[in-house]
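Here the complex is missing a single protein chain, while all its other protein chains stay put.
Per-chain residue numbering starts at 1, and chain names A and B are given in the order in which the chains are listed.
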Amino acid sequence: MWSSCLVFLGAVALSLGISAALLATQGRPPLRAMLLFFDGAFGSRWALEDCLLKAIPIFLCSLGVGISFRLQIWNIGAEGQFALGAVGATWVALNFPGLPAPLLIPAMMAAAMVAGALWGLIPALLKIRLGVNEIIVTLMLNYIGILFLEYLVYGPWKDPRSFGFPMTPQFPDSAIVGTIGTTSINWGILLCLVLAVAMFVFYGYSRRGYELRACGDNVRAAGYAALPYSGLIVLVMMVGGTLAGWAGFLEASANMNRLQPTIVVGYGYTAIVVAWLARLNPFTIGVASFLLAGLRVGVENLQLELKVPAAFGSIMEGLILLTVLAGGLFVHYRVTLRRSA
Amino acid sequence: MNTEIVFSLLAAAIQSGTPILYATLGEIITEKSGILNLGVEGIMIVGALAAFLTAKVTGNPVAGFLAGGAIGMMLAGVHGLVCLGFQGNQVVSGLALTILGTGLANYFGTPFIGQAAPGFTAVAIPGFSAIPGLGTVFFSHDPLIYFSFALPPLLWAFLNHTRWGLGLRAAGEHPEAALAAGLNVTGYRWTGVLAGGFLMGLGGAYLSLAYTHLWTNGLTAGRGWIAVALVIFAFWRPGRAVLGAYLFGGVVAFQFRLQAMGTHLPSSLLLMLPYALTVGVLVFSCWKKRGDEAPAALGVNVEPAE
Partner (left out) sequence: MKKLVTLLAVVLVFAVGIAAAVDKEMKIGFIYVSPVGDAGWSYAHDKGRLAVEALPGVETSFVEAVAEGPDSERVMLNMARKNYDIIFATSYGYMDPMLKVAAKFPKTVFMHCSGFKTAENMGNYFGRIYQARYLSGMVAGAMTKTNILGYVAAFPIPEVIRGINAFTLGAQAVNPKVQVRVVWTKTWYDPATEKEAAKSLLDVKADVIAQHQDSPGPQEAAQERGVYSIGYNSDMSAFAPKAHLTAPIWNWGPFYTGVVDSVRKGTWKSESVWPGLDEGIVDLAPFGSMVPKAIQDTVMAKKSELASGKAKVFVGPIKDQAGTVRIADGKTAPDGDLLGMTWFVQGVIGTLE
């Protein structure tokens, strides 16, 4: 456990080093850039709040993606499931504006759950019935889901008062998840905590959770081999879809207060990085989500202060993942050494 | 819809499908060796930028084309290093490569958005291009497309009729047996990864040197992923890959022509067509498969001989 922590930190440090070197090749001061990056991400109360706020959807998507990774089911569809969840929640908010918040919010969550789970169910069914590769299906469903959201927002759901711009009318107050006190963090963080505890209990103490952990160790990679436990596959994909859908619901309700195409910003893909870095432990998923949220916020500061192009964030994410992957070798061999000793 | 539009559509299908064809053939050779490379999208776009910049600096599109392949090969080499050298998980490594490659291309390419590079233009093959119908569809394209016509049979011959190709396939089907027989499985897999990366880079280069002569962030627009899907549709056979690539290219071209002709269908729904088709094609392939097309050891890391 500690060796993998060390390797992880080493990998992150290495990728930061490469990133800084990259900046240097373009004439930007690497040390100052790194300081600006950290300051922008964690250097003030607002920055930390921003990181927490961004971490919420990343955390939810990562929990969902992480479960399926454990079964070697590669759910790349969190982005589309996120969009569908936002769509479901919006449908409720727009069609039942008169309901009071204690009824409306759970209804929105239920709709987001149904929509997101459905988007996860499709690839699951195709996989267990026909053996269709879930990587491609979930990825294609991302594109289709986002286009579907765009269709709704440009067409039937467009706000007549938005001067023709693609956005739904603003949600009624009862549909908006509020912020905690004077911070900018919304109550969605409570949902994250509840789910984290629930996941922890599920993995550690339930029969299904035990099956999940056991199954993952036995299954061969890359999904072309015959897979047992079809029921588990459907379960993890639907749970993943639900969680990503709830992330979409929170973004639409708490942060945007409406639905716009720009709600989709790549949390689903960041979730893949987090899920791989943090495996199944909700605690490490939380930490990794926070760090990757920090990455996004920090890069913005770099843009502002050093005119670094926005794409830099992707480079850092990719590097971190690759270095951690490579670092996995050392963990593996250390474990083997210990066993044979 | 008159015949002229149909022929024009078919020609457009070939043009639109060619970058995907290059990438699909590249992924086929990689997967045949047992390595799953999901970084196609990242490799293609890095190849596109490399080709663009090289052609711009040297003024020579052929140099650009080759550079695209070379840089694609280098990025694929990272995947090879992580998977073959460090035994890293192939799926995640590929995904990381897509994220990294896309980021790198966008980062280094931003200053060049909106600029043009010398590229390839259509060269009508004398005589053949005058054939009504077929002439427009097959013989009025740029040199890179003609080159891509030659690739599928070459790849097929390599995989099935050369010793190297057979060794590569063995590395993908029965790596343990191959190891026991003394074959250098790692070496063959490296070949698969690097050669595949080269072809994927060429596919990207096609986009920035022939399909357009421009660069912009996001030039590949998801074509790399379509290629991964088409490998499955093609049952890992180069010939069928051609069918898949042109089919996909055709749908993309078709939905625009529908719009131009004045359809009332919302464009968002039309734009879904290529992706929905990809899923449909996959489902169809899996429904029809016999179960033995995929390389048996695809995606499985094999520890090198002690």
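The working rule: a contact is a pair of C-beta atoms (placed from the backbone, for glycine too) under 8 Å apart; a residue touches a chain by one contact, two chains touch by 3 or more.
Keep in mind it's a predicted model, so treat the numbers as computed, not measured.
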- Contact list for the unshown chain, restricted to visible chains: A, B
- Of the residues listed, B:His161, B:His264 or B:Lys288, which one is in contact with the missing chain? B:His264
- Which of these touches the unseen chain: A:Ile122, A:Val177, A:Met256 or A:Ile320? A:Met256
- Item | Residue in contact with the excluded chain [from B:Thr58, B:Ser129, B:Asn184 or B:Thr212] | B:Thr212
- Query: Mind pulling the chain A residues that touch the left-out chain?
  - Reply: 40, 46, 50, 53, 147, 150-151, 154-155, 163-167, 251, 255-256, 260, 262-263, 265, 297, 300-301, 303-305, 307, 309-310
- Identify the residues of chain B touching the omitted chain, counting contacts across the whole complex. 5, 8-9, 12, 16, 106, 110, 113-114, 116, 121-122, 207, 211-219, 221, 252-253, 256-257, 259-268, 271
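Quick note on the criterion: only the chains that are shown with their structure count from here on.
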- Once you find the CA centre of chain A and the CA centre of chain B, what distance in Å lies between them? 29
- Contacts from chain B onto chain A in the complex sit at residues 36, 38, 42, 78, 81-82, 85-93, 95-107, 110, 217, 222, 225, 228-229, 232, 266, 268-269, 271-272, 275-276, 278-279, 282-283, 286-287, 289, 294, 298-301
- Item | chain B-facing residues of chain A, complex | 22, 74, 76, 126, 130-133, 135-137, 139-141, 143-144, 147-148, 150-151, 154-155, 220-224, 269, 272-273, 276, 309-319, 321-322, 325-329, 332
